[in-house]
Structures are given as structure tokens and as C-alpha cells.
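What follows is a single structure, and I will ask about it in a moment.
Every protein chain except one is present and positioned as in the full complex.
Per-chain numbering from 1; labels A and B assigned in written order.
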Amino acid sequence: MDIPYTIKPRPDTGIYNAKVGIWLFLASEVMLFGGLFSAYVLLRVGASDGFWPHGWLNVKLGTLNTLILALSAITTLLAWAACKVGEFGKFKIFHACTLLLALSFLCVKMYEYHDKWIHYEIKLNDGTFADGHMVENDPAKDYLVIEGRIVKDESLLYDLRSQKNIPHDEIKIARADIKSKENYGPWHHTYLAIYFTLTGLHALHILGGSIVIGYLWGPGSRMYKRNPEQFTNRIEVSGLFWHFVDLVWIFLFPVLYLT
Amino acid sequence: METTVQQFPPFREGEAHPAHDDHGHGEPHEHHEPGFWSKYIFSTDHKIIGIQYGMTALFFMLFGFFLMILMRWQIAHPGQPVPLLGPLLEKILGQPAAGGAISPDLYNSFGAMHGTIMVFLGVVPLAFAAFGNYVVPLMIGAPDMCFPRVNMASYHAFFLGGVVMFVSFFIPGGAAQAGWTSYSPLATTIPTNGQAFWLVGMILLITSSLLGAVNFIATIIQLRAPGMTWMRLPWFVWTQFVTAFLLLLAFPPLEAAGLLQLMDNVAHTSFFLPTGLAIGGHLANISGGGSPLLWQHLFWFLGHPEVYVLILPGMGIVAEIIANNTRKPLWGYKSLVYAVLAVGFLSFIVWAHHMYMTGMGQKIATFFQATTMIISIPSVIILTCLFLSLWGGSIRINTPMLFALGWLPMFGIGGLTGLPLGLAAADLYLHDTYYVIAHFHYVVAPGTIFALFAGIYFWFPKMTGRKMNEFWGRVHFWCSLVFMNLVFMPMFAQGIKGMLRRMSDGGVNYSAARVPNAIDTLPGSVMELNHWIFAAAVALGIAQIPFIINLFWSIKHGEKVGDNPWHATTLDWQTATPPPHGNFAHEPRVVRGPYEYSMPGHAEDFTPQNEPDAPTAPKFSPAPAAH
Partner (left out) sequence: MSEAHSTDLKSYIRRCALVFLAVICTTSLMIAASFANIGGWPVKVAVILAVAVVNAFLVAGFLMHLLSEKKMVYTVLAFTVFFFAGLMGLTVWATGDFPVGTIFH
């Protein structure tokens, strides 16, 4: 039993089946990330004055990731173009680059997540706030060491953009002085919550896309010999997914890092 | 009826199409008989998958019905042990069913799960996935769905979601208790993991629906047989097409919201938890800054298109059965098509009529009220067209037709009673009362479920080659019709009298008997109705027994029939019974519209869509010779 139009396009629509399928799926993904972006907008618009943070994310790393992903989108397209003109060797090179770039993206992201994980806001008993990265936290000792600063006004911890030359000193804090401490995980602030959720879901999509492209690059590339047209279609369809993931980042980066 | 189920479509589609042999595919390849698992459990054949969905959905519907019976007992006899089943409940569920009585928490979990199961595990899988999967490829003349393996994945995601939901009853703390709407902050602060199970289950079910929706839309666009233009599609296919779009575009925001609520539950985020939230008298240890309204918006953005998902496939089924049993074309086919497209489009911008009581301003409330009123227009157009389709018809009464005819006034009542709810001013009073429950149950229970029964009786002969027993079918219909109305009609009165939803004591603490000096208490007449409703619900349950027996008995012992026992025109009836692997021995070529019944000049009173025009047939047949 053959399902028609798997490879050759249907005359009246002009598309083959998998392409229809992937665009429909991407439409649903637009609504998925759209729902999350709507949540972001609502939470931000509804936040009280001074509550929404600015400057909590490293713009340099974000820019690096943006360029990495944009480049991977290019190599993805070129991998498909190479298949289309029958240059299997070049296809392999281009998609190898795609996979390496994807891996780099995820590494940068993991570094960023780790950076938040070890960043603590410590409420002290005297009503001040210590804020910085945990340098030493030996449970046997009665103190911990952070690299950051101590502030009286908590709102100073939110708008980092408007402050110049934020001190980064090593500060030793006795455990007896600590009222509570919390690291910059999603539970710490709704901004971080939506940041981790948006970038986390996006990273899962990068991972999923990488697995699919990895499979097509590796064991799946056997199909090229048997049925190059259908294989090229698969590369195109997976490429469209990858471009969509890049598209999401194009909005994620400015919304989370730059505004 | 051995059909070989092919797991993976062969890759060689690019080669020239060889002449068709009887197998319907060009190249010889091995015909190894797939084992039980490949054939029935991990099948990629849309017909098997359709039946899988159907059986699973019917099981869940029965389970959901059973939860409702327990709830109605509690409402009629608050605090009293459930007869017969009480000890069993206590044994299975422990403390929440102490003494065999249903505690308030248990009642709440039954309520939440009854709604969730009926909507997401019962009606949607049956109406959309089961009937859609089985019938749509046949109706458009396709060999299968566009993506058979995705189809299989979609069923298994659904099945897993169902397992997660079912299992949640047995974990400590019990199943979800915050309503099928799972509003925050309640959904996050209830001390049970059942809410997390609910969210995980929902994510699986949504994934299943999304995969299914992609499949349906791609199939209808790409795999229509030659000659099957858009305006020659049976209207059932149009309704499934629009339903698929609703699922595709409206479900993802709920999936996003579900993820966010899951993070609230598990990772202690505050997406939906406001600053200053106090639980049990203490300030909650959360970051705050969240918005409970955000959940409501994201939920109802799906929630409203969801109700159209519930009704549209049923409308399609009713339309097919009416055309077939009036022996004439549907009245206003074009209107029906444009109306269903309009309903689908508008359904995305009406959702906040579920939120009139959240402190909305006048402007936004007016906007949503306007769109809600506007969407009633295409709905009424559809109902009117279906009613008018009866006019001048040669009406044939059989069980599917009875259910279809019964559907018409029932959906009429359900739809019309929705209008006061859509008007913001009236909704201020009626919101969260039993009036709402009566309204939506009328649309779904004697509405959609009647349409689904009709569909089961109608397509049963195509699946099995036998008809279901007609006498017991009629018993099933009349009893269900009477008892459905006896269950739900009184609820309108109760709601108008002020009885609120989700009260585990059935309203007794607000009754005139309990608080005689309070104003506007629930009168004894309203409380008395609870007893009648419970009795009617039990009778309704008993009325389903002949149906269940009929369904299974007829598979082996029903009256044997041919390939087209209803003399229908659509392509699903123009193939063998049950349809073979690949559905059609030769690719159908469609030459006419879907409802060519009683066409002048034809010997038969129906002309199948793919029956070629006889080139030398006379315009009018000569008068039969007198004997």
C-alpha cells in the first residue's frame, strides 16, 4: 500500500506530505511558545514598579548563542542544498557543523544555568541582603563565602542596568547571621521562572532537533543511496524545524536579555 | 477477515505507477502475517487505530459515568454510605471513603476527574480520533492517513495519558481535586500529588491530540482521491477538518500553561501564585508576582475551542445520517461549510465569556459578549440546515436515525440555554450554578453522545459486516432520551433557584430546612429534585446495558449485511467490509457530490460518489411494463 505524495508534490497544493505536516506542526509550536510569551508579557506588565529585574543575564553570552544558532541555521540550509544538488560529502560536512554548533549552544546555556544556580540572595538577620556567587559553602564550617555585595535596599538587586561598577568582593558571612538564603532558580522570581521555562523548553527543542538531525546524519543517511529524493525531503523537513527553533531564539534573546 | 497490516509504507513511490493488481499496490513484496502485537497493539492502520481509540474511549466514558453516579448519590444523600459499593470503595481508597461514605475531598476528586475523563478521555477521543480515524480516510478515498506511524504514536500517547489519569486515583492524597479547570492557586496548594499527575496526564493527552490534528489536516488536504474537490467532501469531513484546526492551534497554550502549573507544583515557582498568598493562615513561602488570571486565560483559550471540538464531529455524524435516511441531499451544503468555518474561526476569540466574574472591565466584557453572540449565528445556521434537511425527505426510521433526530432538539435546548450565559449581565447570576451544568450537559450528553451512539450504530456494519440489533437499539434510544432529560432538565430550575456547582453536600447546608431564617435559601422542592435526578441517573445507567451487550453480541451474532446496507452515497460505503489493507482495491475516482440521493433519471435512489456517469443511459427510464 503506497501513500501518494510522500515524495512528489501533489499538483493542486504544490507540496509533498511531510512538508504540510511540518508546517502544521510548526504552527502549533508558534502557539505553544506564543502561550509562554503571552505569560511573559502578562507577568511583566502586571508586575509592580521596580519589581521586574533588568540586567540579570549575560548579554555577551546571549549574543554568542544568537550567532551560534544563526550560523547553524545557515549550515542546515546548506546541508539541504547540498543534498538537492547531489553533493553528499558536502551535506555531511554542513550538518556536522550544525551538530557541533548545537552542542556549543547547549554548553553555553548550561554554563549560564550553572551561573544562576550558584548565585544566591541571602537575607540577613539585620535586614540587609547579601547577593553574589557562592565561593565556599562547607557545611562543617560556621560561615560561608560569597563573591558579591551587601545592600540595604532589596530593590538595588533588581535593576542592575542602571547601576555602574557593581562591587564584587569576597564576603564572609556567618551562618548565625543568615535569616534565609535562596539561589537564583525559577522559584526565586517570576522573571527567572519564565526565563528558565522559556529557555529550558527551547533547549529541549534544540536537543530534540539535534537528535533527529544526528540520526539523519548518521544511520539515517543510508537512505540517500536508496532513495535520494525522499532523503532530501527529510533533510528539508528537519531543517524547517531547526529554523523554527532559531526563530524562537530570535525573540527569546531580545525579550529576556535585552529588555 | 484477515487484513495484512503494513507497518512501514514502502519507499519506492517515485517509480512509475505499475498496473494495479488485486492487492492495490504495484510491487510484489513479502506478505508475512504480522503477529498479534503488530496487528492489534502497535498497528499503523487507521482502521485499527480508530477502533483502539473507540474501545478505550468507551471504557473511560463508562468509568466517568460511574464517578458521576457516586457523586449524584452523595448529592442526594450527603454523608451517607454508598449502598452496595461503599465497602468496596473503602477497601480501595481507604480514608477518603471512610465508612463507605464519600468525603468532601473525595467528592471533589470525583468531580474533577469526571469532567476531565469525559471530555479528554471520552468524548474527544471517540468523536474526533475514533470516528475520524476510521471514517475520514475512507470518505476521501485515501489508502490510509498521511502519517501512519505518527497515528500510532498519537494513540499510545493517549493511552499513556489515560493510564496516568486512572492511576492518580490510587496515590496517597488521591486524584486531582481542583475541578477539570484546575484553577490556581487551589490547584497548587492542594496537598496531593494528584494535581501533578493530572498535569502530566494532560500533557500526554495534548501531545496525542496535536499529533492527531496534524495527521487529519494533512490527510484531508493531500490524500483526497482524484475528483474529490473541497466542495464534494461529505460534511462530516469538513467538521473533522475544522475540529483538527481547533485542536492544533488552541491546545498548545494549555500545554504551555500546564507546564507552568506543573512548575508551580513541583519547582515552587509562582507563575500563577500572587504576592501575599496565604495558605492555612500563613504567608506562603513563594516568590509571588504571579497571576491566577493568567492560568484562566490560557486555560479558557483552549477551553472554549474545546467545546466546539466536542460538538462539531457529532454534528457531522448527524448530518451524514440525516442525508442517508431522508434519501435526499443536505439542505444548504454551502451554508453548512461556511458556517462551520466561521464557527471554528470565531471560537478562538470568545473565551473570556467563561471569566465574566473575574472582575473584568466593561469594555473587555462587551467585546467577548459580542463575539459570543455572533458565534451563535453560524451555530444556528448549522442547526437550521439540518432541520430543513428533513423537509420533503423520505424519512427512514432506524436506530441511527432515531439518535440523529433526537440530537436535533437536544442540541437546540443546549445551544439556546447557552445564550443567557453568553450575555454578561445574565451570567452574573447564573455563573457557577447548576444552570451552567444543565446547559453544557445538554449539549454534550443528549447532544454529542447521542450523535456518537448514532455513529456507532451507523458504521458498525462497515466495521464488522453485521448490523446491531434494531429492537434493543430502539430501547436504548428511547430510554436514554427519557432519562437524559429527566436527569438534566431539573438542573435548569435548580440553577435558577441559586444552587451552586461543586457542592459536595448537594446544597443541604444552604437549604431552607437547614437554615430556615436565612434569605434566599434553597427550597425543599429544589432539594427534592436531587433524589429524582439520582434515580433518573441510575435508570440512565441501566439503559446503557442493552447497548453494551448489543455492541459485543452483534460482532459475532448480528444480522449479516452486505457492503452498503444503508444504501449510502459516500465513499466509505463503496468498498469491501471490513475495508481491506489499503482501503480500496482500485483508487476511487470521484465524479459527483456527496449526497446524490433520489436523483431524477436514476434507477436507484442513491448514486455513489465514484459511480461513473453512464454514457448511453437514457435521461428518463421507460415506464415499467405492466404485468
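Keep in mind that, in the parts below, a residue touches a chain if its C-beta (ideal position, glycine included) is under 8 Å from a C-beta of that chain, and two chains touch if they have at least 3 such contacts.
Computed from a predicted model, the values in this text were never measured in an experiment.
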{"item": "Candidates B:G361, B:P516 or B:P600 - the one touching the absent chain", "value": "B:G361"}
{"item": "Sole residue of A:F37, A:Y120 or A:F231 that reaches the chain not shown, by the stated touch rule", "value": "A:F37"}
{"item": "Residue, one of A:I122, A:I146, A:I194 or A:L240, that touches the chain absent here", "value": "A:L240"}
{"item": "Touch residues of subunit B, complete complex, unshown partner", "value": "221, 245, 249-250, 253, 291, 293-294, 297, 301, 345, 348-349, 352, 355, 359-364, 367"}
{"item": "Touching residues on subunit A - with respect to the absent chain", "value": "13-15, 19-20, 23-24, 27, 30-31, 34-35, 37-38, 41-42, 45-46, 54, 59, 63, 66-67, 70-71, 73-74, 76-78, 81-82, 85-87, 90, 240, 243-244, 246-247, 250-251, 253-255, 258-259"}
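What we mean here is this: only the chains that are shown with their structure count from here on.
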{"item": "Whole-Å gap between the CA centroids of subunit A and subunit B", "value": "37"}
{"item": "Complex contact set, residues of subunit B against subunit A", "value": "6, 9-14, 24-26, 142-144, 146-148, 150, 210, 213-215, 217-218, 221-223, 248-257, 259-260, 263, 267-271, 286-291, 293-294, 297-298, 301, 581-582"}
{"item": "Parts of subunit A lying in touch with subunit B, wherever the complex brings them together", "value": "1-8, 10, 13, 15, 17-18, 20-21, 24-25, 27-29, 31-36, 38-39, 42-43, 46-47, 51, 185-190, 193-194, 197, 201, 223, 226-227, 229-230"}
